[in-house]
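Below are the structure tokens for one structure; questions will follow.
The complex is shown incomplete by one protein chain, all other protein chains being positioned as in the whole.
When the chains are written out, they are named A, B and C in that same order, and each has its own residue count from 1.
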Amino acid sequence: MAFLSLTNVRKVFPNAQTAAVEDFTLDVEKGEFVSFLGPSGCGKTTTLRMIAGFETPTAGAIVMDGKEISNERPNQRNIGMVFQSYALFPNMTVADNIGFGLKVKGAPKTDIKQRVTEMLALIKLEQLGGRYPYQLSGGQQQRVALARAIAIRPKLLLLDEPLSALDAKIRVSLRNEIRAIQRQLGITTIYVTHDQEEALSLSDRVVVMNHGVIEQVGQPFEIYNFPKTAFTASFVGTLNMHDATVLDAAAGEVRLAGASIAVPSAALGGHRAGDTVKVALRPELLYVHPTGAAVENTLTGVVENVAFLGAVARIHLAVGDTTILVDEFNNPQLSVPAIGSTLTTYFTPESCMVLG
Amino acid sequence: MAFLSLTNVRKVFPNAQTAAVEDFTLDVEKGEFVSFLGPSGCGKTTTLRMIAGFETPTAGAIVMDGKEISNERPNQRNIGMVFQSYALFPNMTVADNIGFGLKVKGAPKTDIKQRVTEMLALIKLEQLGGRYPYQLSGGQQQRVALARAIAIRPKLLLLDEPLSALDAKIRVSLRNEIRAIQRQLGITTIYVTHDQEEALSLSDRVVVMNHGVIEQVGQPFEIYNFPKTAFTASFVGTLNMHDATVLDAAAGEVRLAGASIAVPSAALGGHRAGDTVKVALRPELLYVHPTGAAVENTLTGVVENVAFLGAVARIHLAVGDTTILVDEFNNPQLSVPAIGSTLTTYFTPESCMVLG
Amino acid sequence: MARRVSWFAWFWYVLGALYFIIPLWGTFVFSLQKERGTFSLAAYQSAFADPKFAETFLYSNVMAVLTIIFSLLLVVPTAYWVHLRVPRMRPVVEFITLMPFVIPAIVLVFGLIKTFSRPLTILGVTVLPPLTNSSLSTDFLLVAGYVVLSLPYMYRAVDNGLRAMDVGTLTEAAQSLGAGWGTILWRIILPNLRSALLSGALLTFAIVVGELTIATFLGRPAFGPYLALIGNHKVYEPAALAIVSFGLTWLAMGIIDRVTRGQGGTTTGAH
Partner (left out) sequence: MARRVSWFAWFWYVLGALYFIIPLWGTFVFSLQKERGTFSLAAYQSAFADPKFAETFLYSNVMAVLTIIFSLLLVVPTAYWVHLRVPRMRPVVEFITLMPFVIPAIVLVFGLIKTFSRPLTILGVTVLPPLTNSSLSTDFLLVAGYVVLSLPYMYRAVDNGLRAMDVGTLTEAAQSLGAGWGTILWRIILPNLRSALLSGALLTFAIVVGELTIATFLGRPAFGPYLALIGNHKVYEPAALAIVSFGLTWLAMGIIDRVTRGQGGTTTGAH
């Protein structure tokens, strides 16, 4: 049986028109790292707060380690929590913050001291135990908050957008640190974020949410490459998504931006010639056409813009009146096409996703 | 002559130990889009505020359009500004916010009305002129703030981390919109950010700053692929940077993670055998070694972790006691190596950067 | 969790209510007992019948309006400037505005009388004639004293209002659009302080109308001294007037609540 089970959980806030969370069912295995991913107001934080005990579900059951906890008080659940705003106690030193949970539980002083030392080593802040929170940088404060949550040896660790308040560079290094610590301790973890790269790179499984309901649950690779809904496809990663007209469903042929394109015929099952479908393509699966080579599925257009994103150069290609994004991996010898020049791109039929 | 010139600009705040900005010299051409990129406290915002007139330089000159402006009041400079917190006037409608600058300048009512309509069309919020700011989403508020700044036809547009308060997904779409509007109007723009992807993707030129001084000025491609300092190299993009020992400077040979590696010999000029240098490698320039093929510059290690970032799968490879990151472009048929398996990666000598 | 704290909440609710309601109820019942053995509004009729009531009430109202105008002119630019340029000084300024309660009103009025009952001279040059000679100039002193008395409320109200908006950034945004200080104050700051100013003004009004000490010592025909006078000579009428004054307060509170509610979105929009 799963370590944490949410069954048909629903939350309606007083005076609210619609449910904040609707029919949320999820099993989390022991030691798993699961992310809740979605835009603001999608219900991800509300769900997390119900698990923590800060909100009471309107309906449904939350079972942890075989025990129904929906009606337990938050201070009885033994669940560690990390907040976006760090929420360190300003009147206590770093060491006292980390030791607070054990002190509340009446642990002996020597035990607390030992555990605090252990935690400080884990977050690599051995020297800063005597500092006050306001003397630390944002990244350091959040590491202390993580140590404080872990110090009580919680059954479950919850993180509510822990990196949102930090700079881009620190976000990346701290997320790797969080993942490493989670792996090392094997602690079951739920992570809330609106940043798809964070969710993909950290998680064993990602729960994509929108308007209070689950859109898809799956491994990062699955979510990214095989999205089940248009929302998941467009929210996770960059996407070319355009309307296409079915030409021949059995042969897997559609008309996209004026060109005849082959897509997996299985994806057109149930459609008839003349139907409009959405065809989605990841920019990194479009390739610049080598001059002279004959390949299928080509689109030819005019380069509108080339945005250099670092590891990737993104070409905006105007094909008819639609703009197609083509990603190329950076290299120092890269010759980006000139703006206004004509370019042909090609892609495999298998890389086309047909949605709705 | 450049449209905007900062010459030896310096700013020391009262009671501060060190200068917030030191010896800042930069020429910006008319119509150019320049980003100031750096970590918190690097002086990028202070520099922007000196251009806007909210701070007075301690030393140095700021010349715009051939006129020294250092001592002009901010309301005389005709410089549009967009703030991280939107800073819309809560007591005014969207239309009144956009028209405020023209009203202050005593423009005729019909002119104001026409310009407001024009601006609302530009930011695609035609229907929302009568709304109040609190009735808009964050992204809409920031578009209104942009329209308000542009409405006065400023000589210069300044943006101070305009996307930091927004969700990841909206950040990307709004930055493309900002760039498109800037291109369309040809307005000279300075953009402050701590997000390297934002700076690279938007800018004609990027100014990398650290500790109050300019580290490097250059085009995005240049900054990313040919960084001049270790700080620029590591702050912009992801980087493998490791110590290596020079084996033969003339032949361009170093020992890295136990292997003998070829680097451009020109980069080792001035070094002698036995010297320690930093060798930096972009993860996307490392390739997984095709079995059986014989290539130079190989590193073999054990796969520690594979993080799926969306368009990229990042392999953490333990080579000796250093971890090397290898990026592979995603595709749905991608077979990521299993954790614990042995993998060989290779790279060209030209892709190695030698720093310090 | 909400259930767990509710006994706690109720305990304080009831205690707080009793704390305010018991004296009020006692006063109200008492005010109805002017006619022995029956409840009646006789005390209210008697209180309103006195022409002195209308006279003093009007005088105090005029003084209250003047006080509000002068204290607004003093407080709004000061508080704005403190927020914008020297936010670290905020606690100090706040403490200074609280001084009227630390210096008892009786001392304040002594100081005013002692200072201004003689010509004010600086280095031997008379800069101000004695102010206690005419009733007009004494009224000026009275308003000055009231402005000091109302400072804490007015300053607090304005300070809260300023805190609810991002004064610094709004000012810079307006400056970058070409606005000068006058435009910024008049078009940006004041409109966003509307409900704060209203709340401060209403409080000032209530305080001035009930004030006793300063008006007594300056010998002006205000409502406060009249109320105290009635308190010495009559039994039931002061209770009636107290109830009336309390009713006016709740009316004012209702108005503030409505006005604040109307602007609710403006402040909650910041979240």
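Here is the rule we go by: contacts are C-beta pairs under 8 Å (C-beta built on N, C-alpha and C of every residue); 3 or more make two chains touch, one makes a residue touch a chain.
Everything numeric here is computed off the predicted structure, so don't read it as measured data.
Enquirer: Pick out which of A:40, A:114, A:135 or A:260 touches the chain that's been left out of the picture.
Expert: A:135
Enquirer: Touch as defined at the start, partner being the missing chain; which of A:9, A:79, A:223 or A:236 qualifies?
Expert: A:79
Enquirer: Which one touches the absent chain: A:52, A:247 or A:336?
Expert: Only one of A:52, A:247 or A:336 touches the chain omitted from view, namely A:52.
Enquirer: Over the whole complex, note the residues of subunit A touching the chain we left out.
Expert: Looking at subunit A, the ones touching the missing chain are residues 52-54, 73-81, 83, 85, 87-91, 100-101, 104-105, 132-135, 145, 148-149, 152.
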